[in-house]
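The structure follows.
The complex appears here minus one protein chain, its other protein chains still in place.
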Amino acid sequence: MSPEAVLSALDPQAQKIVAKYDQKRAATLTLLHLAQDKIGHVTPEIEAWVSKWTEVPVVHVHSVVTFYSMYHQAPVGRTHIRFCTGTSCMLMGAAEKLDCLKKKLGIENGQTTPDGRVSLEEAECLCACEGAPMMQVGDDYHLDLTEKKIDEILGKLK
Amino acid sequence: MTEPILSRNFQTPDAWKMAVAEKRGAYETARNVLATMKPEDVTNAVLAANLRGLGGAGFPTGKKWQFLPKDGKKPVYLVVNADEGEPGTFKDRYILERDPHLMIEGIILAAFAIGSKKAYVYIRGEYVEPFRRLQSAVDEAYAKGYLGKGIFGTALELDLVVHRGAGAYICGEETALLNSLEGGKGYPRLKPPFPAIVGLFGCPTIINNVETLACVPFIMKNGAAWFAGLGSAGNGGTHLFSISGHVEKPGVYELPMGTNLKDMIYTHAGGVRGGRALKAVIPGGISAKILTAAEIDVKMDYDSLRNAGTMLGSAGVMVMDDTTCMVTALLWAAKFFAHESCGQCSPCREGTGWAYKIVKRIHKGEATIADLDSLLKIARNMEGRTICVFADAAAWPIQSYITKFRAEFEEYIRSKGHGIRRGVSSYTPQGSAPAVSTLESSGARRLVKGK
Partner (left out) sequence: MANITIDGKALTVKDGITIIEAIDQAQIGLPRYCYHPGLSIAGNCRICQVEVEKMPRTVIACNTRVAEGMVIHTKTEKAKESQQVVLEFLLANHPLDCPVCDQAGECKLQDYYMDYGLYDPKFNDVKVKKEKKAVSVGPTIMLDQERCILCTRCVRFGDEVTKTHDFGVFNRGDHSELDIYPGKELNNKYSGNVADICPVGALTDKDFRFKMRVWYLGSQDSVCPGCSRGCNIQIHYEKSRPYHLKTERVMRLKPRENQDVNKWWMCDEGRYGYKPIDKNRLQKIRISRSTNGSDPSWLMALEKTATVLRAAKPGAWGVLASPQSTNEELHLVKKIFKDLLKIEQVAFFAPGQEGFEDDFLLKKDKNPNSAGAAEILKVPGGGDLTPVVEAAKAGKLEGLFIFSHDLAKIYGAETLAAVRKAVKTVVYEGPNENPTAEAADVLLPSSSYAEKDGTFTNFEGRVQRIRRAVDPLGVSRPTWQILADLGALLGAPWNYTRAEHVFNDLAKENAAFKDMNYKAVGSSGLLWSRK
């Protein structure tokens, strides 16, 4: 499906979302999440689509996209990993686990594996410090990371 | 303390589902209050209970509610700050994921008190599973008639929208949160005006933290005096303390306000891992000034910690043992602030980035002692000169780490870092994770969501 077709298919949902808010512009973040989830990253088409629904000038939709770390301006892997680099994770050995993960994937922060499978982002505290070191794989939190656990998690990825 | 309050359902399987929650008494208080009491009764109870904002600022909640204009021409909004992001803090996630109905009940009571017909919960974007559970709880509450029109069969109405953030720590600042909720960047707003007067969509708005609202049903059920009596003077109730770092049993602990930090670490959290010596503790999330091992005999409440030169903040207790390198700790903290500064005010935008660059140089062994003083100067110059307190929060770790561990910093610089470049220590954890197997009677246990 073309991006335009994907977005027009989302129109009914967008209409419902916009209706939940007291002002249209408040739907900006939600619509960006919705469209990014479908397309993978925020394209100019998505920005225009969000601008249309929210009546927020497209330049400001773009500044929102660039402000928040969860919006991707370029394609990411099929699975996006956020590795927590908060202080508690640091205390519990995040640096070594992060190095280990990078080695296994062969990529650095902000990169995607050549096969497009996994992308890696060093994230700020994901607030699961009781299970430090930890990372978020797709939507899910994985706590108490060890090298073995990282292997298992990566092994299950498509 | 014998009974867990806020955390009473944390270990109950499926307590996030309506059927289970209701069996355990969810919504009884709200139903009862809405049928029999007046809005001001709720505000007065919250005031008398000494409930303070548990998101970090510690402002008396009832007083905040009273700031709303009395003439009431515009709609009043209730906004729930579920943008948990303060490093070292994870307590709100437990409520959102394990007992969302408790918070929804708190929202119903608060909305009733302040006369709001529309509430928004702003939940951190990365909290996907908590969002799903909360949304499902909200849907169930609508289905039951606890939200929407005619709640609990009264003439009252309340709409609740769950709104996801998108990855920006600053949105935990309440006016940045409002801008973000309105569809913009998370830039904090100039104050005055304060949100109680000009808030969401230009209307009077009350912004409360998840845990703060979760306290309200208990205050209404058991009475303000009971709640106030749980804590210390002026700091009512219990608090969910997030304890992490080098302790044997990291987790969320529900303890009375004013619990001694030393007890918290050594009694509740099982002491420093492997029996090692304590080096330092951050008592209230990354922004709080660090305490040395000698300074931990302190009550954990807003006023006591302020008197100790730091703050309770979000009650995220991060424990550091003697293997911790303070330069590395400051490096990760400085990185956090440089990465999360919204960039609006020049002192913070430029200062956080500048400080991070200097700390990086120190960490790489490429700095001089004079750089420490430059750092302190940057920290001092950022402080108090910006729209929100983020710059102050960024200054405090710099100031407190360097001041309290100056000798270590100087030694590190002189020795060009002992070859330590990253990581924290030479300490290798024994086993894969801190061993925790038993539940604290007073508190919650860790949520481990593995796959």
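To keep things simple, chains are lettered A and B as they appear, and every chain counts its residues starting from 1.
Keep in mind that, in the parts below, a contact is a pair of C-beta atoms (placed from the backbone, for glycine too) under 8 Å apart; a residue touches a chain by one contact, two chains touch by 3 or more.
The shown structure was predicted, so the numbers you read here are calculated from the model rather than taken from an experiment.
> Which of B:Arg124, B:Lys185 or B:Lys404 sits in contact with the chain that's absent?
Result: among the candidates, B:Lys185 touches the missing chain.
> Touching the hidden chain in the complete assembly: which of A:Val6, A:Val58, A:Cys100 or A:Leu157 does that?
Looking across A:Val6, A:Val58, A:Cys100 or A:Leu157, the contact with the absent chain belongs to A:Val58.
> Please pick, from B:Trp354, B:Trp396 or B:Phe409, the residue that touches the omitted chain in the full complex.
B:Trp354
> Go through subunit A and note every residue touching the omitted chain.
Residues touching the hidden chain, for subunit A, are 44, 57-60, 62-63, 66-67.
> In the full complex, which residues of subunit B touch the absent chain?
168, 185, 190, 338-347, 349-354, 357-358, 361, 374, 377, 381-382, 384-387
FYI, only the chains that are shown with their structure count from here on.
> With touch defined as at the start, can you tell me which subunit B residues reach subunit A in the complex?
75, 84-90, 93, 118, 124-129, 161, 163-169, 180-186, 200-201, 242-246, 250-252, 282, 286, 316, 318-320, 324, 328-329, 332-333, 335-336, 339-340, 342, 422-424, 429, 432-434, 446-451
> Which positions of subunit A touch subunit B when the two form their complex?
Residues 20-23, 25-30, 32-33, 54, 56, 60, 63-64, 67-71, 82, 85-88, 90-93, 95-96, 123-132, 136, 139-144, 146, 148-149, 153, 156 of subunit A touch subunit B in their complex.
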